[in-house]
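FYI, not all chains are in this one, though none of them got moved.
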Amino acid sequence: MYKANIYVTLKEGVLDPQGGAVKKSLHVLNYTGVTEVRIGKFIEVWLEAKDPETAKVELKEMSDKLLANPVIENYRVEMLEVE
Amino acid sequence: MKFGVVVFPGSNCDADCYHVIKEVLGQEVDYIWHKEIAVQGYDALILPGGFSYGDYLRTGAIARFSPIMPAVIEFANQGGLIIGICNGFQILLEAGLLPGAMLRNRSLKFICDKVHLQVKRDDTPFTRLLKQDETISIPVAHGEGNYFCDAETLAELQREKRILFTYCSPSGEEDMVFNPNGSIANIAGITNKQGNVLGMMPHPERCSEHILGGTDGYRIFASMLQSWQEVSC
Amino acid sequence: MKELTYREMGLTEEEYGKIKIIMGREPNYLEIGIFSVMWSEHCGYKNSRPLLKTFPTEGPQVIQGPGENAGVVDIGDGQAVVFKIESHNHPSAIEPYQGAATGVGGIVRDIFTMGARPIANLNSLRFGDPGDARVRELLSGVVAGIGDYGNCLGIPTVGGEVYFNQAYQGNPLVNAMCVGLVQTDEIALAVASEVGSTIMIVGAKTGRDGIHGATFASEELSEKSKEKRPSVQVGDPFMEKLLIEACLELIKEDLVAGMQDLGAAGLTSSIAETVSKRGRGVDVDVLKVPRRETNMSAYEVMLSESQERMLIVPRPGTEGRIKEIFDKWGLDAVTIGTVTEGGAFRVMEGNEVMGEVPVMELTEGCPVYVRVAEEPDYYQRCKSYDLAAILDANPQEALEKLLASPNIASKKWIFSQYDYQVMTNTALIPGDGDAAVLRIKGTRKGIALVTDCNSRFVYLDPYRGGMLAVCEAALNLACVGAKPLALTNCLNFGNPEKPNIYWQMKNSIAGMSEAARYLETPVVSGNVSLYNETAQGAIYPTPVVGMVGLLKDIDRRCDMAFKDAGDLIILLGRFRDELGGSEYLSVCHGLETGEVPEVNLEEEKRLIELLQILIQEQLLQSCHDISEGGMMVAAVESAIKGNIGCGVRINTDDGRVDGVLFSEAPGRVVASLKRSNMDRLVQVVIENGVEMRVIGAVGGDSLLCDNNGKEIIRIPVLEASRIWGGAIDCFMK
């Protein structure tokens, strides 16, 4: 059994209205030191695969196809082996 | 009776609520801009639907820190009548005036439709003109109305009879099939312990005139008016 | 950012030569960029302008025709409606959610730019085969994008249309329409006339979004499109909501001399359009433009298509107050330039001149092409296709197939994702009538809204198809009891440089013009989207019509649901059995061919006027026009809506059975009425010179049809409702 943490973030230059709104709100709450906020997704996937290589390949495929939107998002996969 | 409709920058049902109170219920009403810090002189507050701050991050999360909110909380603690509709309900949850939280609809889609509600109590300031176990028909329009709370809170809500509305079939049967968003125990509306703060996902202001296809919602506002008249006379 | 050549920016060699002559020198990179976006089809209408000139644009009801951000039509009592439709096809093909969302954002800005409060959105969508996974993805993304954006703004999305056809497989269409309400004395226009006036940019900060979007929208989609794709524009509906409120506040306080949204080609086109109207020039300093990203060049700032921005020309001395209002809404409002004499568009970076071009050459100077039109081979072939050789399908099976066709099936899967009731004006919600109806609070009036285009008809016969799009829209409005006032249109076609495509454009525009002229529904605004092609070919020619009508008394409106058992069902209009271009041929015989049914404008007009009278006199219980699926499907839809059965009788001497049941010949409606109203109704119908026939009655719990007394269809309403109601959900599961 494998567990993957997949971090999906907006590509540089792509507007992040959510991050912008949160930043403004943090300023209102007096955290004026905050200079930038970007909001992405943190996806946890548990999967069975015959070996770590297969798992890695599959995870990359699913990220490309489904988990991230390649037009506006980047992603990074981190895989752990669990029992 | 004088109502105040609290307006957050992304509220969009503020004018609809204002219209119902003024033109249909025939009572006094003001808008209260979220940057105000007092709510004196009002007999009831409406937190209207909309997307208070774009509803980015979580619905109602940012609105809860608006300057007006301490006054709203104080108003609630003093026993003032507050109805939070849709986004208003979400804000009440984030502000801790009501327990629980909202998740995305089970379908992951925004849903705009007419649903049926079962009225659980008719002895509250919001439902006295409805009948217990009656089925009313009312519009919903939300992307995050999937009410959630832990088992303990749910038991408490049930024990204290704080669930005022549940989703049901046109004939009153309660079943997940008739629940538009997946909310726990088919919950559509709950009150606080004292019973003066109501949060509900459906929109009574959208069914308060015949031209809009129904008037069940009007009876909720009219209930508030009658309760107030009773207390103040 | 990599430098592009003028060709990559979409300019031809001749155009580039022309620019050199205008400039009297080699233009620099920024100047080429400015010309290329302004001379794109999207901004310059260089392939369509001569054709657009043929539209009728005037009428006593028209306050503002084409040429401003949106058209304006009088609805009495000092009030007017402002409306326009616009495409966002290419961005939606690449990123369906954001493409569609920003499409809504753009059209909404066009409306409040005119000083109007947006009160309704509609949309017209075309996709390929929903059996295809990519198509479903596009559909989901587009609908969610339209919904989320409009819902957040609190503008109800009250109507529209969706069609599925292989012709749109790689090139979906996403057209968004917005309607606003304005007091006639508060209409704002996009003009900067006073030399010395300042120019302000307000709203969102500028990033590198969608640079060259306008050019990109004027090219065919290819594999390369994905690479060339500019950084995708992301919509921020919350920002737009604030912008609406702030801008309308400025207008209420009469602080603005001119207002212009930033759409395609961003600052460049909005500035050029604002100052060129009066032959002025402008100095603009890009350093003053608030930015979201660092190290942006003048070129990038001028061409960025970042969303949710507006240009404002303040009345003298009002900048301070404007800043205050924007501050209240938490928005930027910054002075970036001045209107000058002499007509030069000068882009500065501080004190340094980065580029200078003559404004008029960008707008008026845009080259105009009258292309060659050539009748395509398929036209005569389809027109003369012998339909007599096609066998009648089993009526019951045919009806079931039609009800399950995604082009006819319930669109609830789509419109339930749109908040269609916010603002509490929607008196006829999606699916309940042939058009959406909104009340105008404080009056007894209502307005009716619709979009229409049967592109299969337009493909088979652009001239008739163009007429039909206008006629169907007008008839849909009449079916709810409204008087059609005026229209907006979005002309979606393939590559106009191809003679067959240009022929489609030319003829469909001619057909639309003729119908609009005859029905007195002038064109007040519109938009053109060309180059809708992929390697597989062009889309069906799709000139979408958006129309607005007026109801004097909103309490007298009519929906499509059958009401009471015993009510009679009538067909108003001629009994016809032409099947050319019908959904029946497509669904039951796999054919998209045949002669498009003839359109008789005089008949159409009489029917439209008759319906308004009948509904005004409250003689009808329901009314539904005959369109996709024909007479039988119209009756079944009314039955399903009313949750009650009906019986329809036909005779074979009326024509072939499938023709009578499923012909989509225009100028006809299926209505129901109380028996007691029959005498009066007949009298009015005769007075108005419309043909009429009783075809059945409402009642029971099944849908029945008899031919010469023999039952040919029997389906329980519940069953029909299940098929019709669930077809799209089935695909989308």
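Order of writing sets the chain letters: A, B and C. Residues in each chain are counted from 1.
Here is the rule we go by: a contact is a pair of C-beta atoms (placed from the backbone, for glycine too) under 8 Å apart; a residue touches a chain by one contact, two chains touch by 3 or more.
Given the structure is predicted, the values throughout are model-derived calculations rather than measurements.
A.B. asks: Would you mind giving the copy number of each chain kind in the full assembly?
C.D. replies: A x2, B x1, C x1
Following the convention adopted for this analysis, only the chains that are shown with their structure count from here on.
A.B. asks: What are the residue numbers in chain C that touch two or more other chains?
C.D. replies: Counting only residues that touch two or more other chains, chain C contributes 236, 238-239, 330.
A.B. asks: For chain A, give me the residues that contact two or more of the other chains.
C.D. replies: If we look for residues of chain A contacting two or more partner chains, we find 17, 21.
A.B. asks: Using the touch definition from the top, list the residues of chain A that touch chain B in their complex.
C.D. replies: Interface residues on the chain A side: 17-18, 21-22, 25, 28-29, 39.
A.B. asks: Of all residues in chain C, which touch chain A in the complex?
C.D. replies: 94-95, 98, 204, 207-209, 229, 231-236, 238-239, 292-293, 306-307, 330
A.B. asks: Residues of chain A touching chain C in their complex?
C.D. replies: Where chain A meets chain C, its residues are 11, 13-17, 20-21, 24, 69, 71-72.
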